[in-house]
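One structure, as structure tokens, below. Some questions next.
For this view, one protein chain was removed and the others were kept in their places.
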Amino acid sequence: MRFNVSSQLNYHVKFPSTLILNIQAQMSSAQYVVEEKLTTNPQVNYEEFYLEAGSSRFIRLQTGNAQTLEICYSATVDCSTELVPAKGAPPVSIAEMDRNAIPYLFPSRYVQSDRLSKLAWDLFGKINDPYQKVVAIDDWIYSNIEYALGSTDSQTSAYDTVVERRGVCRDFAHLGIAYCRALNIPARYFSGYAYQLNPPDFHALFECYVAGQWLLFDSTRLAPLNGLVRIGTGRDAADAALASIFGGVQGTGVKVDCQLGSGETFTPLFRNQLRTQGIAQNSGDSSGNG
Amino acid sequence: MRFNVSSQLNYHVKFPSTLILNIQAQMSSAQYVVEEKLTTNPQVNYEEFYLEAGSSRFIRLQTGNAQTLEICYSATVDCSTELVPAKGAPPVSIAEMDRNAIPYLFPSRYVQSDRLSKLAWDLFGKINDPYQKVVAIDDWIYSNIEYALGSTDSQTSAYDTVVERRGVCRDFAHLGIAYCRALNIPARYFSGYAYQLNPPDFHALFECYVAGQWLLFDSTRLAPLNGLVRIGTGRDAADAALASIFGGVQGTGVKVDCQLGSGETFTPLFRNQLRTQGIAQNSGDSSGNG
Amino acid sequence: MRFNVSSQLNYHVKFPSTLILNIQAQMSSAQYVVEEKLTTNPQVNYEEFYLEAGSSRFIRLQTGNAQTLEICYSATVDCSTELVPAKGAPPVSIAEMDRNAIPYLFPSRYVQSDRLSKLAWDLFGKINDPYQKVVAIDDWIYSNIEYALGSTDSQTSAYDTVVERRGVCRDFAHLGIAYCRALNIPARYFSGYAYQLNPPDFHALFECYVAGQWLLFDSTRLAPLNGLVRIGTGRDAADAALASIFGGVQGTGVKVDCQLGSGETFTPLFRNQLRTQGIAQNSGDSSGNG
Partner (left out) sequence: MRFNVSSQLNYHVKFPSTLILNIQAQMSSAQYVVEEKLTTNPQVNYEEFYLEAGSSRFIRLQTGNAQTLEICYSATVDCSTELVPAKGAPPVSIAEMDRNAIPYLFPSRYVQSDRLSKLAWDLFGKINDPYQKVVAIDDWIYSNIEYALGSTDSQTSAYDTVVERRGVCRDFAHLGIAYCRALNIPARYFSGYAYQLNPPDFHALFECYVAGQWLLFDSTRLAPLNGLVRIGTGRDAADAALASIFGGVQGTGVKVDCQLGSGETFTPLFRNQLRTQGIAQNSGDSSGNG
């Protein structure tokens, strides 16, 4: 499935600063970047880099003496998702788990899985089937957490969301990850472009490692799982910030778009339409780092 | 410098479980494991593994039907530290930083560097020299945080330590890391064996990335910086847990020892003895992952 | 019903200090103190006082130069509880509420009722009958929170207990109070001696203001509601600390006892034995301050 994605970030620059951006589509066997373009106005120096482990693409950019900065990214990306038999898969065994999934078992900045362990076991511990367990987590979050723009901020963590029961996509993802990890199921953060997300914006969801695959879950149910273009993979939003600012830079606007490629026909697929299968974006990739 | 290190971990096992241990000495150009032995009583299955990025060595162990479990590790390790000209080194430039140091700029489970940004800049922002900046952080922690066994627990984070001003080595390390990251200096967690630590135990400290090196800082000043045998390197204690338990296992005792190799002469070196130089363990290793 | 209660508190005193104690049985129409005795060893100066509002009795005590201090309190108290028709009582109307109940609507140190508002309404908002609402809160806490000695400390608040799902009587009480206040039902903290509590200790529970009465709820279900001798009434444990220390004093031991008066026959009564009635200790007292 082909998508045309774009984003435009505007900044006010107070003094020469560095930005690390994570807005480009990942390249993988499941996601082919047909073409892409990144421009800045004014033109400034930047370089692309990867971290040692991981497929997220980062841009390190020097503002120089620019006072305002506009960053425009656009790409045409062919994405494939795969339906994976998931119900009835054997329990997620730490003993045999792909070693690269293991870091996704531990707590992280926004995911205090260590502190909500009893809660997770009380709610979901009796479900034996690992896929059904995560399905129950996903349902629980969808039913119990209210999607409310502006109700949280960059410091809100899963711990808060358990109590306050409100949040945005990022908070929904963090809570899903927290419940999975508390149950010894590796889970990670996914940021991306999302087709049919309304209003258009960057999106966040989570993946859990079940049935030997990273399966996609979006407990907001605001965008179909087969309309995603992956940008970042990480332990939580601290790993996958769209823009990290080092210096004196202030965001003044963001525009995001995700359109279907011409000639494509799209049948939206949500997790709750599937009874026994999960949806994976990176089929065939056993790595822990998308 | 040669050290003989050992540790013994005892567990009560309620039902067959998995343990992930991180107690073995790392192997690197700065740390040569002459010999080592890991035994369990009763004998159980385990395997060693590395994560995709990083040199920490993990043991994945199945308790099987054992009801009690004793794990004994001992090793003879040759460690080298290097004095590094540090004062007067150029500022830590995000623009030119080794890409593998970048993940150590972001907040993590126990290190909410995003929330204590203003505090860090107020306290240390006027110091231009990056090494002197971290020296000031180290001095500040040593002077302001009381070392108090039992005053904190596994959920205590840098955020708490700023307010409560008490903690153990792990808390001292987290706060050092938090201040560094808040100032845009990469910093990471170091766990290890420590010679002359009294009472003997595992130890934790932090490294910051200054002058193109990962320099060692131990704000507890409880052990010399040239008497360390590295076990784990990570973003914080969540990455470098000595033992992660998946199942029903309860710790019943820990014994740790670190002795000087026969024939060695040891002159303890503490950070505050150095005016212009830093101490690095992994000289020559530019990788972000120890 | 007559009870013989006693408590003994032991302290190590580092330098002359002041203690404020709240260990004496309250005196009210529902609780008649037949006789009581308070002794200290060595003999030190103290005075009893009340706060402007409230019936809790405080002892302000100067340690002087004593190096150890033993405080012994014993009392014979006649307590009466009353069964109150509660089911079907009109909603708790803020508009007509006794003004002295109003302070018990607001958040306090350990009761962040403002932050768990949505959770409380999701869980209990659909229950119209105010008594049934609190009954449901009480049942929920009993079913969802594990009683675990040593699992929490003096800083644990209702916010934490919602997530961590473990605690002691004080934590159970704080969570009950938090849910009630979030639902606009005044609720307060009750500390006291408790007959048949095992092991013997001071006890804590909560009262809510329903049907024009302060009804007793003990979600731990560890002691019968008709075997309580009231010591403190407050917004939360910060108001009803058994001992507040100003200076250098360290607790070295506490012994508590509560026995039935001779000749009395006791039929334990727990909240869940009652379908339509509540239990109140202070029948006839409309004041907000026990």
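Annotations for the structure displayed:
As written, the chains take the letters A, B and C, and residue 1 is the first residue of each chain.
Assume contacts are C-beta pairs under 8 Å (C-beta built on N, C-alpha and C of every residue); 3 or more make two chains touch, one makes a residue touch a chain.
Source: prediction; values computed, not measured.
Taking every chain of the complex into account, the omitted one touches B, C. Contact with the chain that does not appear here is found for just one residue of C:112, C:213 or C:281, C:112. Residue B:144 is the one among B:144, B:196, B:250 or B:273 that touches the chain missing from this view.
Of the residues in chain C, those that touch the hidden partner chain are 18, 20, 49-53, 58, 60, 62, 93-95, 99-100, 102-103, 105-109, 111-112, 114-115, 154-155, 184, 238-239, 241, 244, 246, 287-289. By the touch rule set out above, chain B reaches the unshown chain at residues 115-116, 118-119, 122, 144, 146, 159, 162-166.
Everything below uses one rule, namely that only the chains that are shown with their structure count from here on.
Once chain A is taken out of the picture, touching joins the leftover chains into the groups B | C. At the interface between chain A and chain B, two copies of one sequence, more than half of the residue numbers in use are shared by both copies. The distance from the centre of chain A to the centre of chain C, with each centre set as the mean of the Cα atoms, comes to 47 Å.
Averaging C-alpha coordinates per chain places the centre of chain A 30 Å away from that of chain B.
Multi-chain contact residues of chain A, defined as those touching 2 or more other chains: 115.
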